[in-house]
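My questions will all concern the structure given below.
Removed: one protein chain of the complex. Kept in place: all other protein chains.
Showing chain A:
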């Protein structure tokens, strides 16, 4: 496969961008990546996925800022570390864990593009993810209860309903 920038050298860097569920592929050679100011993987400077990302973020803010009025993304700022959304879109990196909350309204489209998805379904840590663990447990029990109801096994369903209520109560008491 040839590099899509120069059409001369073989493409050795491959990316897949996912925009609204639609995949766009991106193939370039190292020389062109270098010329565009992006570093190579494995070299001391490291290929900067961040510059690629920041291109996506900038695009996002310039197209949306006209329609969204006063609360443009450039006014968003993390109150914990002080990073602004504009800085974030230039650096392609968050300043602290709280940035995720302060920039939340802007993140779904970004995560959709990068990951094709916006929500975590993986591992939950014991200490800080307790509530999520219970929530997932409740979801599973609810699904199981539905199954019992469909199969008219009402006694089993009632048992599960009680379990669910107990877990929900524990969660609100926390």
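Here is the rule we use: a contact is a pair of C-beta atoms (placed from the backbone, for glycine too) under 8 Å apart; a residue touches a chain by one contact, two chains touch by 3 or more; residues count from 1.
We take it that contacts and distances are computed from a predicted model.
Think of the chain that is not pictured: of "Aspartyl/glutamyl-tRNA(Asn/Gln) amidotransferase subunit B", "Protein-arginine kinase", "Molybdopterin converting factor subunit 1" or "2-oxoglutarate ferredoxin oxidoreductase subunit alpha", UniProt labels it "Protein-arginine kinase". Only one residue from A:79, A:131 or A:165 touches the chain missing from this view: A:131.
Against the chain not displayed here, chain A makes contact via residues 1, 10-16, 23, 25, 27, 30-31, 34, 40-46, 49-50, 53, 80-81, 83, 91-97, 100-101, 107, 110-111, 114-129, 131-132, 135.
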